[in-house]
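Only a portion of the chains appears, each positioned as in the full assembly.
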Amino acid sequence: MHLTFIQVLELLGTFAFAVSGATAAINKSYDVIGLLALAFITAIGGGTVRDLLIGATPVAWMTDELSNTAIIAAAIIATLFFSYVKKLNRLLSTFDAIGLGMFTITGINKGVAAGLPLPVCVALGVITGTFGGLLRDVICGEQPILFTREIYAAASLAGGILYIVAGRYSGVTGDIAQSVSVAVIVTIRLVSLRNNWQLPRLRA
Amino acid sequence: MHLTFIQVLELLGTFAFAVSGATAAINKSYDVIGLLALAFITAIGGGTVRDLLIGATPVAWMTDELSNTAIIAAAIIATLFFSYVKKLNRLLSTFDAIGLGMFTITGINKGVAAGLPLPVCVALGVITGTFGGLLRDVICGEQPILFTREIYAAASLAGGILYIVAGRYSGVTGDIAQSVSVAVIVTIRLVSLRNNWQLPRLRA
């Protein structure tokens, strides 16, 4: 089996998303089935919501053996080597940012292919990148990190808008536009994470 | 652009639903992205669940530019003028009741058009009117207002049953039946809200 560079990036992202689900499950003292379920929901939740909204069924993960294998591997590794995995925080947040970038662009491309308005395509990109984490937090009974902390959806949104604008107004499309947009998302996400930047929060 | 009276009513309802999402986000100290997301989810959540259940994809909001504009406007206004918006409580709850009424009837009509049994159509109407608020409360980690306080789903249910019964047994359909049913929902909702009426709550 020969993996393309894009597939490798997507698998790293899927792996990191699944680890974040598994970690949340361990923090909540879930059992092994709960851990596996939460790893899956976190990793495939965003793409699943996207596919449901546009009517692309059976949803993507059902026929994506490679991703499913990565998720199961992430669940097993997180279970067996939890204290070690926690120390890889920096590496995992890099993979997670790559996942955010890749999933955002995948979601936008699916929206464009479905003939939807461009702002809706950007929304689908952000949903693809972020709703797995939202489902994880809602199931765990935590306030959504997505909505309350960190530059996460904002990075996805910025890169998604760039991707659409580049394609629409400067004619930059295809691999170049995708690579640049993913790089922008990863950079915004990681730089803001390292510097603990946050969006303005609103208070009553 | 010329808006019909029905479109104006629906936009007022959408606006009020979005404001309730934005207000909940501010009460939870969400950031600006979280506020925008929760405004959208509250405003389009009910119609989206309905469309998913009957297989009407891409779901309605994706091609409803007018509603999306109203939601973004609501999010911006709620953010910039929060302390002022809070004082408009009475006006907003009227708009919200109008939204509940309009969405209920829209949902029923979609169910009828899909050839579903009439009780299921009523359920789709109630889902359209109320599930946006349910999603808002679940995401915020609050007990659903829908299920625990106030005559809300009950107003939608009463008007929905009236609409179906009027069409089925007295032959009153179309604009007249719709107007009367919406008026009934708005009246039940607002009168019970002003008088703080509640449904019986069950206790273990």
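All chains are identified by letter, namely A and B, in their written order; residue positions are counted from 1 within each chain.
As a working rule, a residue touches a chain if its C-beta (ideal position, glycine included) is under 8 Å from a C-beta of that chain, and two chains touch if they have at least 3 such contacts.
Since the structure is predicted, the reported quantities are computational estimates derived from the model, not experimental observations.
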Copy count for the complete homomeric assembly [2 present here]: 3
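In this text, only the chains that are shown with their structure count from here on.
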Centre distance in Å when chain A and chain B are each reduced to the mean of their C-alpha atoms: 30
List of chain B residues in touch with chain A within their complex: 25-35, 37-38, 48, 52, 55, 57-59, 62-63, 65, 68, 79, 82, 138-141
Contact set on chain A toward chain B in their complex: 52-55, 114, 116-117, 119-120, 134, 138, 141-144, 146-149, 153-154, 157, 198-204
